[in-house]
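With one protein chain withheld, the remaining protein chains of the complex are depicted in position.
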Amino acid sequence: MRDQPQQPEGAIAGTGMGGAMDLGASEAVTLERTPGGPAGTGPAGRPRSLWSDAWRDLRRNPVFLLSALVILFLVFISLWPSAIASGSPLTCDLAKAQDGAAPGAPFGYDGQGCNVYTRTVYGARASVTVGLCATLGVALLGSVLGGLAGYFGGVWDSVLSRVTDIFFAIPVVLGGLVLLSVVTSNTVWPVVGFMVLLGWPQISRIARGAVITAKQNDYVQAARALGASDSRILLRHIAPNAVAPVIVVATIALGTYIALEATLSYLGVGLKPPSVSWGIDISAASPYIRNAPHALLWPAGALALTVLAFIMLGDAVRDALDPKLR
Amino acid sequence: MAPTTEPILEVSGLVKHYPLTRGVLFKKQIGAVKAVDGVDFTLHRGETLGIVGESGCGKSTVAKLLCSLERPTAGSIRFKGEDITGLSGRALKAVRRNIQMVFQDPYTSLNPRMTVGDIVGEPYDIHPEAAPKGERRRRVQELLDVVGLDPDYVNRYPHQFSGGQRQRIGIARGLALRPEVIVADEPVSALDVSVQAQVINLLDRLQSEFDLSYVFIAHDLSIVRHISDRVGVMYLGRIVEIGRDAEIYDHPTHPYTQALLSAVPVPDPEARAQRERIILTGDVPSPTAIPSGCRFRTRCWKAQRRCAQEVPALAVPEAFRGTAGPAAHASACHFAQEAAPVPPAPPGERRLNGNGPG
Partner (left out) sequence: MLLDVRDLHVEFRTRDGVAHAVNGVNFAVDAGETLAVLGESGSGKSVTAQAVMGILDVPPGRITAGRILFRGQDLLKLREQERRRVRGAGIAMIFQDALSALNPVLSVGDQLGEMFVVHRGMSRKDARARAVDLMDRVRIPAAAQRVRDYPHQFSGGMRQRIMIAMALSLEPALIIADEPTTALDVTVQAQVMELLAELQREYRMGLILITHDLGVVADVADRIAVMYAGKIVESAPVRDLYKAPAHPYTRGLLDSVPRLDRKGQELYAIKGLPPNLMRVPPGCSFHPRCPMAQDVCRTDEPPLYPVSDGRGSACHFWRECLHGPDH
C-alpha cells in the first residue's frame, strides 16, 4: 500500500516545459534516498522548516555571499567612514578642481577641488541610510496595509484602494518640492519620511494582490478548517507565499530612492551642502562630465554597485524561500 | 452497511446565498447567487453519504458549510445533536477537531513552502491539547505510514510528490486530529485513473480503521456509487433525490437523476446499443434566477403546469408511498416514475487479482 519511489535517484520532470502538458511533469517525483545528499537528511533527521532550509541554501549561494559582503562593507563605511578615508570631505582646494588621480586622492578631484574618494566614502552614509530606511519603511507600511486589506477585504480594502489611487496621482518631484521646502532640518529623515509617504502605495498594491492570490489557495481553507487563527494563517501560510513580489519590487525601489534623494538634493530640497551624499555629488558633477568624468563616475558607480548588491540579495532570498527551486 | 446507527450529522434547511452587490464604496445588493437553497440530509455514524451533481449545483458550498468555512444564510447543521452553525471562538475550534476536510486539488491544498512534517503536524500546533509536544513528530510519522507514505519524508516539500501522494498527505493532515467526520470534496477527480483507485481504496480502508463517517462529494457517479452507502443527487442548490445507492442507481424516480445516469459513459462497448440515452436540452439555469416551482422543469421532458407553480417536496412520492420496494425513497418530483437508465452489468465479472489491490 506504500508508494515506493520509482526511480532510485529520480528527479522531477521539467516544470519548465511550458506547453508540453502531457509530459510526466506532474506525476514523476523526486524521492531520492541517498543519505547525505543536499536534501537527504538520512532517515527523518532533525525537523526542518522553510526558514532553516532557506538559510542553509543561502549560506551556499555565492550570489548571496557576494552581495551580503558588499552590503556589509557599505554599512561598515557608513558607520566609520574615517576608517578607510583620511581627511574631511569638506576640505576642498579649488586649485585642484577637476584634477585626476593623485596620491591620497585615488579618484581625483571634483569641480570644487574636493577629494572624490573621501566624498564617495563619506557619501555612503546618507545614501545608504536613505535607501535602506526608505525601503524598509515603504516595505513594512505597504505590505502591512496592503496585506491586511487584501486578507480581510471589505470596506477598509475599498478605502485603501481609493487612497492609493490618490497617492499615485501625486507627482513625486512636485510633491517633494512642496513638502520638503517647508522643512528646515538638514538631516536625511525628512527625505526618508517623504519617500515612505509617497512610496508605500506601490508596495501596498503589490502586497494586496499577492495576498489575495495566496488567500484563494486551498491550503488556506485547510488551515481554517483546522481552526487556525487569522494571525497564524497570515504569518505561516500567506506571508511566505506572498513575499516574493514584495521583495523584488522593494529591492528595485531601493535604487530609485537613492536616485530620488539625488534628484531632490539637486533641486535644493533634499540634503543641502555641507551634507555629503552620492546624490549631491552626482548632480554637482554632471555639468563637468566632459572635462572631469571621474567626478561623476565614482559616486555613480558606488550607487550602481549598491543597488545591484541589494537586488541580488533580494533575488537570492526570494529563490531561497521557494522550495521548488532547490 | 445499513444506516441503523445514530445520526452524527443532521443538516436541515441549509441555505447559502451570496449577495450580488454593485457600487464602489457603498454597496447595494442587487440580487443573490443561491448556491445552496434548502438542503436536508442526515449522516449516520460509520456511513458514507455521496453527494453528486454537476458543476454549479452547490455541492462544494455544502462541503464548505459543513466544515464551517462559510456561514450559512439559514438552516442548521447538528453535530451529535448540537447546532454548530452559530458557534465561534473556542467552541467552534473544538468542533473543527471532529469535522475535517479533504480537498480536490492536491496542488493547491498543500502549502508549497511548508515541509510535509509541518503540514501534517500543523493540526497539533493549532490544537496543542491533541498531542503532547514531544510526541508530535512520532504521530506525524505514524500518520504518513497509515496513508501509505514513507515516514522519512517529513522534511520534503509538497512539490517533490506526485498528485496521488499529495492527496495522501492531505488525507494524513485531515486525520491528525482523529475527526469523526470527513468531508471529501472531489478527492480523486484531479488524479489519473490508476492512481484514483489507490486513493479510493485508501479512503475505504481508513473508514473502517478509524471509524470515520464520510460525506463524499463528487461529480463522477461511478466513483460515488463505489464508495457510498447512500447517495444524494443535487441540482441547482437542492437535493432532488436521496436514497440507498441501489435505490438511486437502479431505481431512480427523479427525471434529473435518470438523465444524469443515462449520460454517464460506461466502459463497455456492448452496452452502447442497449442503452437509451436521455439527452437533456439546454443548460443549467443561473443560480441567480432559479425557476419557479420545480427548479428542474426548464430542462425536464415531463414538465407540466403544476411543476411551474408548486415546489415538489423531497419525500417519498405518492405513487410509491406504502410500498416497500426500492423505488420508495425520497424524490422531489410531482411525476416521479421508476426507470432503469443503467443496464445491469453482464454476468461473469472479470477482475484481475494477480497482485491484490495495490
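Order of writing sets the labels: A and B. Residues in every chain begin at 1.
Note that in this section a contact is a pair of C-beta atoms (placed from the backbone, for glycine too) under 8 Å apart; a residue touches a chain by one contact, two chains touch by 3 or more.
Remember, predicted model here, so these are calculated numbers, not experimental data.
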item	value
Which residue of B:225, B:254 or B:297 touches the chain not shown here	B:225
Residue touching the undisplayed chain, where the options are B:95, B:259 or B:294	B:259
Identified contact with the non-displayed chain, of B:12, B:42 or B:201	B:201
Option touching the unshown chain, where B:71, B:272 or B:306 are the choices	B:272
Subunit B, residues in touch with the chain not shown (by the definition above)	54-55, 162, 164-165, 192-198, 200-201, 204, 219-223, 225-227, 245-246, 249, 259-272, 277, 279-280, 283-284, 342-345, 349-355, 357-358
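One rule holds for everything that comes next: only the chains that are shown with their structure count from here on.
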item	value
In the complex, subunit A residues that touch subunit B	1-3, 12, 26-31, 33, 39, 41, 43-45, 47-50, 53, 155, 158-159, 162, 217-219, 221-228, 232, 236-237, 240-241, 321-324, 326
Contacting residues of subunit B [partner subunit A, same complex]	24-25, 64, 67-69, 92-93, 96-97, 99-101, 103-105, 107-115, 117-119, 122-123, 125-127, 137, 141, 148-157, 159-165, 168, 170, 173, 177, 192, 195, 198, 202, 205, 358
